[in-house]
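Here the complex is missing a single protein chain, while all its other protein chains stay put.
Order of writing sets the labels: A, B, C, D and E. Residues in every chain begin at 1.
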């Protein structure tokens, strides 16, 4: 068994002047504008504390040939400063066997206790009365490879819940909301709605690569988490008996339609009460978290946030308010910190 | 005191061949395509049971001069049939003093107990801790003319909650949801959110005329319920002491932004957590009710509804499901019928 | 074995005054505006020659309880005239065992020889060199239930190829175009492109019901032909050995992206050269056929067609030109009639 | 009485190498990417001649704690060069009592004589015949605090008339156009149209902060100038007698609708002839000025301007034409310079 | 010389029961839903007083073969009533030599004095100082065939100025506005702007057919008035000497861009001050006239108009206001009736 190599230097501590010799994720690499025949290399290096840009000027071809995006690399170099931010001038870069590192050092993760979150989710899915849905979840939970990935997957690359455990945090929060809303309106099937809340994004366990950094996988870019998730559900359903086809279509419809409208990626718009509710629950949980994470960023003592390019506005933090708690420190069920 | 004239014939009972002599609302009147110098008159007559089209061929000018849209009119005539639906051939039409009729006979109304709904709303607004918001609601509730209108107002002309009491049903349902969601996320001001749920549409008490039929008022069409509602809130605030201006702007922002985006009528997009939540709560309650009301319509034994032109799709009722309960028969708090 | 009931009266021949006693498809039924307690029934009846509207006034409840949309019904009644078009006044309507009718009498179908078209398609898929794609097609063709449905399925409900055999006509035409275009640009995988042309719409064999009339199936409305098609492909792939996962994702991507952009139903936009080409081939074949079918309609001697609501324009037939040939009479490979 | 501190160094003169010791507006401050535990500060400093970026490396926390965005600050430091533009390296920064500075030194202002412009506007509003509108303006003009702000307010932060006096220049120009157009079409109420021209943007006196730099106020961002303006008008109307409610709604409608369509911020679209005209007059005056100000920018000897990102095109200056006059040097009534 | 056949019966006077024998324009003809082998014919007949729908049941093929859309036809038949409007049941229909009718009886025309309007336009174009533009207009005015068509052409088929002389009314009104606005802003070329006002729609003299009814011509539908107008201008320019090419491009740019944005048909967006102004002048004149013509329609005593489908709103006429004057009775220069 190989020993784990300890990591001591983290991106957030890399001040100009620091000499670097440690492991990082090679998040991006780009060979750019050639000059005098020699390419040079722009890189982005990351670990769980953040990202730093770097550049390599010498031996670039050998270096580049030996590494690939997503590799764990040992970097030798120095931190300089460029445009008011630290920049890592890379002297050496070699790939390291990922089996010899502690992946948790390299990718941001929720501060919450993942096992506790998962237990709460289990207790919700075990409260389901509809036999075939109950069995479907048991089939998922009985697959340890799936459970391992499900507990680690992020819910996004950037917008919200973009960290290890983010998918679980998002699904649990939505399932709790689904439970509350199902009782508010007559004619809503609670079991179906909770199932949709837990499974609508299940394809994200394969849509993303998140071993050492969060990025889209090939199948994620080619097929989307909607299509992958449907395939994952169908695969489990084929192992079950007594599955009512009409009900299955209603569950799949929740996955198909949860983005609400075609222009946002819904294959069909929501056509059942449960699908309409699930779409809004998803909107609420993803938007509220995207905004709270944005509000919690640097310089949070200001009344207004910077301009949020995707949402197209500044958000109001308040003249006197303390900055809101970071989402990752929030219990998705109670909304209060541990 | 004038005696109330009893009404005995209702639109839903007007079969071809019926001789008519009773009171109706003149919901619409249109002088169309002249011929041989004489105009003729298309009318829509309504009462609380529905609408019927009618036409008058004779003495049209005298008739038309003596009545206006929205009047209570005594109609003499006969029901014939036109395009598979009954049509009222009007022989005489005279306006009747609205003080002599029971308005409840002329306009659809919720089946729920309006006073009980209002009591629940009161208990919610009285649970508010923030003094100035508490005082603001007391100022509203202390105004009997306002309360009378608020308990009667519809929430829309057609899409959802388009009946007497609809605004109250909608606001109570939203306030209950607001109460549930406020506890789910950290950093949300529950009092502000509940206030927004109750007041976001308050301008609808003037945006619509709903004495005898639901239609837009002049100021409703010219200014919108958003602008009217802001003016109504400002008027009460001017009677209160110790109102913190920053907080007032946050409450007004909830009214200003509750439609979510400019293209749907929001003056500004939601820029606080409460504004984002309120927008989605409004979306959920209005869309779910619009869909349930649509599902409950005629021929509800079919698997799919007809095509919903505004929402752009058919909705699924299910192969075996009974039709969902009518919204008006639903308790907005528990989602169950009394 | 039950004898087939012969059909003698066709919709196109139903002139006012005709007494009717024959079989039709009950394409639509709607219980509308009640009067005097009795519902009445609007129906649309169809056979392969067209559609006619009808109405029933008496015994409506018993009638309605005994039939469902899509049933083959025996109609007794008379043709009257309504708004310049014949209308069938229905006196009796009873469902007939569909096993006792010749389905071909009830639904429009291509005039081309379906078996010949299918043979041409087979010869194209058998020219594929890539082993796993070749095997995938053999798996489809080896399933007689699938082949039967595939040869019958329409490509749409209304816009283009909306007739029995339409899917096959459309796929063959696209496969021929794919073959031509694959050679025009370097770097395009011909086998993949042809496979995409044949399979991109394969889910339509289940998206539609087309036993007696063309309408969406429940799973068609809830999941779309894209999702159904992916499931059909995946099911066959699981029976094959040596299937390269990366290549499979590229084929599925063709199905996922063939609508071109999310607002037109593409789950992901086309991200490979083959996907971009397939999208345009689909656009060309569906638009050209939609326009040609529209040009061929009634009153085709006029220079301009009527306004095409979906495409938003009039089309030019020409001052002197004869009307173009009907699509169904056209050989999709050569563009010439047999 | 405190003496005014004279300002001698202006942004436009800050060449690399200059030693700086003078007063500026702290237009923006951002604490960014931490390193080695110490934040550093990016600032934007401005005065009436323009803006310059700056950076502080030392004692940042003390500095930042003592100042806020919008403060007048005394800056000690040196001008260096960064990316081809001067950059101010800030050594010291302390807030200065704004009562001790001449605000005119810190914010760009129209070159026109504000009092003369205002006189012209007065003579237009005094030509109004409708009593209640005439009285409304007298109520505004009788409020010296309002008049002071109205004469100083800008019409925008960036696009057009973004300088002290800009709102007055814009409103006067529009009122003159309104006067010309009111006579061109029959049925247009000149008094109402002129009132709309003068008051449509009146909320901008509070939507912006423009003491030392132009930025949105909190209420500006939360409520918009439309809502603020309506409140300002309503407040004056409550002091007047004999105000016809229907006419008031028509004036408010001009404010509500002047952006033309909901997606551009109109609460309601224009529904009267005056509202339609006012919208176009606003479009003309704001677009023409935005373009002329853009054409007048640097390097104005070129045939085409740079690409205008908001308007989405290059504008043509002409092969031989001299650059057009700067807007601020133009008399809005005659279009010619003094 | 053939004698003119007098016309005595006009559409507006065709009451049910009237026996008809007179000349009309065959505005539309459609062969629809065949029955029993015989087509039947829906027609729209028009004259200057309006339109009436008609239907023919017998001898349809012979009738249809002998006439074409746009023909002047002698109609024999009777007026019946259909859906509350008169309908002409056509017994005979034969084409009549258009040389034997007075075209003015068949198509709506402005009530204004066309020659006086044209004189005013001439005086405006003769006030132009730029030699080549002056010469260009002289070339147009020297072509009597052009002038005849220009004085008759409508400006639209339906939305606004849809009558004989409408193009002239629209261009004169715009030229007067252009003259006023050119002086308001510095740097605007008055001669160019007036030329654009007069010529921007000049292609409409060929885009429409308006001998007997207003409809698009073939080249109108295929090329648009923009492209036709450019060709008409270029043709005259080729006859002139000393035409500066850069200036010509600026004039053509006015034609190319006057619709403002590509989605509304502008080939390029306006890129000069004159082009921006011309676009808004066109918007004002077409929208104000569209609204005024709509307000003047039937039942104009109501406070609000019917819903305007293209503009998407109701317009406000006022509680007490008399209906506005019809546009055609308005002097486009002064806005007052003669």
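Keep in mind that, in the parts below, contacts are C-beta pairs under 8 Å (C-beta built on N, C-alpha and C of every residue); 3 or more make two chains touch, one makes a residue touch a chain.
Bear in mind the structure is a predicted one, so any value in this text is a computation, not a measurement.
Peer 1: Specify the shown partners of the omitted chain in the complete complex.
Peer 2: Touch partners of the hidden chain, whole complex considered, are A, C, D, E.
Peer 1: Thinking of the whole complex, not just what is shown, which of E:110, E:125, E:224 or E:286 touches the missing chain?
Peer 2: For the chain that is not drawn, the touching residue is E:224.
Peer 1: From the list C:19, C:184 or C:309, pick the residue that touches the absent chain.
Peer 2: Only one listed residue reaches the unshown chain, and that is C:184.
Peer 1: Can you list, in ascending order, the subunit C residues touching the missing chain?
Peer 2: On the subunit C side, contact with the omitted chain comes from 173, 176-177, 180-181, 183-188, 246, 250, 269, 271-273, 276-277, 280, 283-284, 287-288, 291-292, 311-316, 318-319, 324-325, 330, 333-337.
Peer 1: Since one chain has been left out of the picture, which residues of subunit A touch it in the full complex?
Peer 2: 30-36, 40, 42, 55, 69, 218, 221-222
Peer 1: For subunit D, enumerate the residues touching the unshown chain of the complex.
Peer 2: So the residues of subunit D touching the missing chain come out as 12-16, 84-86, 298-299, 302-304, 306, 314, 316, 319.
Keep this in mind: only the chains that are shown with their structure count from here on.
Peer 1: List the interface residue numbers of subunit D and of subunit E, divide the shared ones by all numbers used, and answer same when the ratio is over half, different when under half.
Peer 2: Since more than half of the residue numbers are used by both chains, the interface counts as same.
Peer 1: Measure off the straight-line distance from the CA centroid of subunit A to the CA centroid of subunit B, and report it in whole Å.
Peer 2: 43
Peer 1: Mind checking the centre-to-centre distance between subunit A and subunit C? Centres are C-alpha means, answer in whole Å.
Peer 2: Those two chain centres are 41 Å apart.
Peer 1: Two or more other chains in contact with one residue: find those residues in subunit E.
Peer 2: 314, 316, 319 - these are the residues of subunit E that touch more than one other chain.
Peer 1: Pull out all the chain pairs that touch, please.
Peer 2: After working through each pair, the chains in contact turn out to be A-B, A-C, A-D, B-C, B-D, B-E, C-E, D-E.
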